[in-house]
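The complex appears here without one of its protein chains, the remainder shown in place.
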Amino acid sequence: QPPYPGIGRTATPAELKAWDIDVRPDFKGLPKGAGPVSQGQDVWEARCAACHGTFGESNEVFSPLVGGTTAEDIKTGRVARLNDRTFPGRTTLMKVSTVSTLWDYINRAMPWNAPKSLKTDEVYAVTAYLLNLGGIVPDDFTLSDANIADVQKRLPNRNGVTTAHAMWPGKGMGKAGDFDVKAKACMHDCEAEPKVASLLPDFARNNNGNLAAQQRLVGPQRGVDTTRPPG
Amino acid sequence: QPPYPGIGRTATPAELKAWDIDVRPDFKGLPKGAGPVSQGQDVWEARCAACHGTFGESNEVFSPLVGGTTAEDIKTGRVARLNDRTFPGRTTLMKVSTVSTLWDYINRAMPWNAPKSLKTDEVYAVTAYLLNLGGIVPDDFTLSDANIADVQKRLPNRNGVTTAHAMWPGKGMGKAGDFDVKAKACMHDCEAEPKVASLLPDFARNNNGNLAAQQRLVGPQRGVDTTRPPG
Amino acid sequence: GGAAGAAVAQTAADGDPNILNLPEHSKGLGQPVAAEGYGKPSKFETNVQRRPSPGLTQTAQASVSFAPLQSLFGIVTPSGLHFERHHQGWWDIDPSKHRLMVNGSDAALLKRPLVFTMDELMRLPSVSRFHFIECGANTGMEWGNVAVPTCQYTHGMLSCSEFTGVPLRVLFDLCGVDYKRARYVLAEGADGSSMTRTVPMELVESGEVFVAYGQNGEMLRPEQGYPLRLVVPGVQGVSWVKYLRRLEVGDQPYGTKDETIHYIDLMPGGLHRQYTSTQECKSVVTTPSGGQVLLDKGYYQISGLAWSGRGKVRRVDLTTDGGRNWRTARLQDPVMSKCLTRFTLDWQWDGKPAIIQSRATDETGYVQPGTRQLRAVRGTRSIYHNNAIQSWLVEESGEVRNVQLA
Partner (left out) sequence: GGAAGAAVAQTAADGDPNILNLPEHSKGLGQPVAAEGYGKPSKFETNVQRRPSPGLTQTAQASVSFAPLQSLFGIVTPSGLHFERHHQGWWDIDPSKHRLMVNGSDAALLKRPLVFTMDELMRLPSVSRFHFIECGANTGMEWGNVAVPTCQYTHGMLSCSEFTGVPLRVLFDLCGVDYKRARYVLAEGADGSSMTRTVPMELVESGEVFVAYGQNGEMLRPEQGYPLRLVVPGVQGVSWVKYLRRLEVGDQPYGTKDETIHYIDLMPGGLHRQYTSTQECKSVVTTPSGGQVLLDKGYYQISGLAWSGRGKVRRVDLTTDGGRNWRTARLQDPVMSKCLTRFTLDWQWDGKPAIIQSRATDETGYVQPGTRQLRAVRGTRSIYHNNAIQSWLVEESGEVRNVQLA
């Protein structure tokens, strides 16, 4: 007899099917299916382009999805432009290291205003189209559960992540306990050089609205009236 | 130099006069003045009777102010009816042990809808009227700062209070630390007789409104529908 | 009676339609951030309200609204549900015009009477502390008999918040108070009643009493005395003067209306105890509690609140057989002084009638008394300071009723 009789009941196969939709980096959870780039383009133009731009380049509602990756990156599995501070923004394809993530996310969350409305084959197709825009798969490619692991091997930033850090609070990965930044708590005559290196320029003073209206009307201080110049 | 320079400033005499209105049992704080019962009756009828009744007997907005005290109580300084469980309610005059309290409270808080609108002499007068209704002062009495200490000696319940208890968290009075109720924490086979002696009768079930609407809609339980009979 | 619309999982052969048919919120776009710059509870929570008890008072401005303890978790009371007790109505006072005056009953009791603005008070050293506040009349309707059905009405003049403010000792030091002579403090409000109460200087000297402007991270709510109230930990709520405008130090207690005509406890024999202030150790089970219906037999977590005006709760014992046998409950961390403590205990309900009670013991060793023990000393006419053990009868139907035992 369980300690809490009557609490919780076994999930049915149909229920598991309805909700267990996640797809892991090793493709566990990926449903069978396939979709060609050409179909993906149709889905894209009908369901995605309005927000993300015809070529996934739009910055209107979210950062661009496509751009910034090269044929060389596909070879190395490292996106070189991540080191280029002059390159504006970081696109999805520059960052994503597992193709399962793209598939899973589009499947669960896109289109943004109608998530979970795509059929499985449409998810394959539109993912193929995005990969094609990034030059990762050719125009005549059909993405499927059978070949997605091969695509993973061509993902531009597939070698671009590391778990060698102390910020995963488990033992399965990372190196818990070994902080990377080791500061000391100096108390007197410390090395600090109290020179201001960065502050908001006067023209940006009111960028977040009038701060006088963002502080309590009573207390040890008031909000500064940023509709007027400083001083 | 004070530890918090610029914080707090000395109160002026006029400010102290405006706010320091409390009157203590030893009459410290009582302003000079006087008012006869007859004037008090006028004030009462104009400013108080609508709520408290012509003779302070009304239970419409608050418990009756007057009633339940006797000439004998005035002698003993103990209100006998406080021991009479059949006597309905406990009036203000049955309980009040210091006449300063009546004066102070009427002065600060009455009339309820226009507190602090009475003149000092009106407070004396209407207090005199209330005392007169209770038979504590005669019809031709004029209450004043000069004779109020004598009235205190006639207050029916002046000897009716004690501070011999453990519930004053200071040393100035009471007997802190000596609890009057000394329970024990029995754990097993305790004497308790789990017989229900009191519960709400069925007709009172809905007195506090439908309890189904007073409990969260989700959780380990619901609110009982008290518009329907029990069971 | 019976449960009002218990949501039974309608499990068809292949599964629950609430799972099989994806809900709208899984298939659409929700509401934007800052739709409410100051947010509100879910619309499904509208039953969780503070409420007056019908017939208890004759006016609504000299009255009480009770906190819905039966629906609360943990120890913090949401400020929107904090119980209310007003004597002449509540106000929303402009803090820029509010002043606090400190003076003496006679001029020699302090070096200088001072006036503070809110700007000044909020600059001073502050403390933030979690404390319960309980009205001295809480459970007062139940001295003689069962009077009301739920723990909202039996125990709901109780709330607990993180208060922030200036230790009163800081202000008194600035005034140069003569602590030798000044053993009593008068606190006075700015509302119509200009509520006054006497507080012992000992609690000021210990650093416990403070003038608070903050409650649960924000300013006090208007119903709780915005912009300033006195916090007197462990002492009944009437002393936590709201809309605090003045503090006077004196060498005698002040015999105010609410310590001479009310908040005096009538004892057998006809004497009133005066200046009863401390809220003695007390507890109440909130789940399950009166007015509820259990949905099923089986496992329940009994849960409730314990507190003491004399310090920390040390232990809470629970019975489900009306007091014959008791088990010690788990106390939820943190256990703080003069603060609510949440306790829990596992219970398998076999579907038979059960009488649930809790009994708290505080760090002074004081044990919460049963109704009979309390009445044996204090009778049934005290009105105030009823800290008796509460009994809830769970009937076979699952309905829970407020009962008192023989």
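Chains: A, B and C, in written order; residue numbering restarts at 1 for each.
Quick note on the criterion: a contact is a pair of C-beta atoms (placed from the backbone, for glycine too) under 8 Å apart; a residue touches a chain by one contact, two chains touch by 3 or more.
Bear in mind that the values here come from a model prediction, so they are computed numbers and not experimental data.
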Contacts of the hidden chain among displayed chains: A, B, C
Listed residues C:Asn145, C:Ser206 or C:Gln301, member touching the removed chain: C:Gln301
Missing-partner contacts on chain C, residue numbers: 6-7, 9, 16, 18-19, 23, 25-45, 48-52, 59-61, 63-65, 71-82, 84-86, 88-99, 101, 115, 117-119, 123-130, 162-164, 190-192, 194, 213-214, 216-219, 221-223, 226-227, 243, 245, 295, 299-301, 303, 332-334, 336, 342, 344, 346
Missing-partner contacts on chain A, residue numbers: 2-4, 6-11, 15-16, 19-22, 24-26, 28-29, 59-62, 78-80, 82-83, 85, 90, 92, 95-98, 100-101, 104-105, 108-109, 112, 115-116, 157, 160-174, 179-190, 192-200, 205, 207-209, 211-218, 220-226, 228-231
Chain B residues that touch the omitted chain in the full complex: 3-7, 9, 11-15, 18-19, 112-117, 216-220
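As a convention for this text, only the chains that are shown with their structure count from here on.
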Contact graph of the chains (line, ring, star, complete, other): line
Chain pair showing more contacts of the two, A-C and B-C: B-C
Between chain A and chain B, centroid-to-centroid distance (C-alpha), Å: 66
Intercentroid distance (Cα basis), chain C paired with chain B, Å: 22
Where chain C touches two or more other chains at once, by residue number: 123
Touching two or more other chains - residue numbers and ranges from chain B: none
